Structure formats: C-alpha cells, structure tokens
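The structure under discussion appears below in the form of structure tokens.
A single protein chain has been removed from this complex, and every other one stays in its place.
Coming up: chain A.
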Amino acid sequence: MGLTLLAITATYHTSVPKPLADINLLDCLGEGGLALITLMWIVVTLLTRPKGLVTNLLFAGLSAMYVSMLWDFLDEMVIFTPPYLTSFEAIPACIGMILMSIAAHYWYKEQSIFNQTLMKKERFYRDHSITDFVTGLYSIEYMKNQISHELARLESEHCTFCLTMFDICNFAAFSRQHGLQKSNQLLRDTADMLSLSMRESDLLCRFAADKFVIIHPQTTQAQANAFAARATAFIARHANYHDDKNQPQFSAVRWSSIEIHNQQWEFESLMTNLVAALNRTKVAA
C-alpha cells in the first residue's frame, strides 16, 4: 500500500496526463491486472509464510516486481517528464527477479530440510490433500495406497511386511479432563514419539481418533513386536505437563500387530483385525 501511494505521488509530481484518445483501455486493463495480481502475491506470501530469510527475499523481490508493473500501468495513462524516466521501468523488475531467484535457492534448501523430517511420514509420493491436520501425518487413505503397494511387492520379493496399530490408553478420559486442545497436543506428541522410534523405511499414518498405524516393510512379526515394545517404553517415559502445578503425567499406548505374507488380505479386513486385536489387548489389561 505504501509503495502504491509512493508511486502515485511520484508520478503526480513527474508526469502530465495523456489525452483520453491516446489511452489504450485494453492495455491498461492487462497491465493493471498484472500489478494487482503481483500485489495479491505479496499479501498471500506475507500471510501464509513464516517470518525468515526466504519470506524477506520473496517479499523484496515481489515488491520490486510490483513497482515495475505499477510503473508500466501508470505509463499507459500519463506522460513522464522527463520522458527518459520510462526507460527505467523494467529495472526494478530485473532486481526483483534476481532477488526471487535467490529466494528460490534458499527455499529449495529449506524444503530439503523438511523432506528429511518427512522421511518417516511419507513414501514415494506426496499428496497434501490426504494429510491429517492435527498431527501433520498422512491419513489412512495414504496408508491404504502404501499397503496395496506392499501387497503387490509380496509376490515378487517373497518377503513379509507388518502393520502395527497403536492407541493411547484412556484417551477419552483424558479428553474429558483436559479438553480438545490438550487432546490434540497429546496426539501430536504421540505421533512425534512414534516417528522417533521408527526406522527410516517405516511409515507412520494417523488412523482415526487416538489410533496410529505403522507399516514395516520387509519385517517379521517378531521384529515388529520388538519395535512396538520399544516405542511403548519410550512413550511411557515421556512426561507431559498438563496443568500449572508442574506435575508430570505419563502417557501409555497399547498396540497390536499383524504379519502379512500373502496377497489375500484386503485393506478393510486388515484394519478390522488390527482393531479387534487392540480391543482384546484392552480387555486383557
């Protein structure tokens, strides 16, 4: 907004209006539209990206582009005095492009770091539309695709894979006591702890409610059980602070796992079996 006012003020002092007959309305519309869209990009960048170097560079680059676009747009309606001012209209855009190229370089580096953190949360392809908003993990639809992929591999590679389902003990009571925000925080914490306890080849997804599913490719039941036991022990040692008294509360998870060694299984029957096994664990406890 400041830039726009500055540009209009500068134009007011350094130009005279063109006669109406010389103004090409279609050209004005196109160039005005370009300036407006660049301005929207600036707003969206500032609203959606976290503060930092990449955002600053993007903002600077887009602002420089915007100055050029606006200059070009105003040029359609006024005659600059002195006339050589028109020759400079592309300079800010050029600087802006350089700044945005630098921003793209740092953005790529930033993305590479994020890709590392997503290693245990995605495999082979990315589809943000099926992520779970609370935990940031992929939802069960993504897992469904991965399971069919693993089932297809079973025949060619002759090796088994395992699925483990975890759920948080007494989550409903926790939810009643602490409310939804704290429950969501517990889900996020549990997701983080589970992903820390996994191998890089494993994949963690959110099932629903307080349940998570991990796929362990090329793994036997005994190995999967050992992973699950280690993850459970890790989570049990984690202290949560849910009140102002600094009294730690310790979470606990239950798990059930299943080894898949033939292609007869269907996704739904796999999940039903895992949930049933988990319910049996609850009853036994």
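The rule is simple: a contact is a pair of C-beta atoms (placed from the backbone, for glycine too) under 8 Å apart; a residue touches a chain by one contact, two chains touch by 3 or more; residues count from 1.
Quick note on the criterion: contacts and distances are computed from a predicted model.
Missing from the rendering is one chain, named in UniProt as "HTH araC/xylS-type domain-containing protein" (options: "Cytochrome P450", "Na(+)/H(+) antiporter subunit G", "Branched-chain amino acid transport protein (AzlD)" or "HTH araC/xylS-type domain-containing protein"). Residue in contact with the omitted chain (choice from A:Thr55, A:Asn145, A:Asn184 or A:Thr281): A:Asn184.
Of the listed residues A:Ala172, A:Leu196 or A:Ala236, the one in contact with the hidden chain in the full complex is A:Ala172. Note that of A:Ala209, A:Ala222, A:Ala239 or A:Ala252, the residue touching the chain absent from this view is A:Ala209. Shown as candidates are A:Glu155, A:Glu200 or A:Glu268; the residue that touches the absent chain is A:Glu268. Touch with the chain omitted from the figure is made, among A:Leu39, A:Val54 or A:Ile140, by A:Ile140. Residues 129-130, 133-134, 139-141, 167, 172, 175-176, 180-181, 184, 207-211, 268, 271-272, 275, 279 are the ones on chain A that touch the missing chain.
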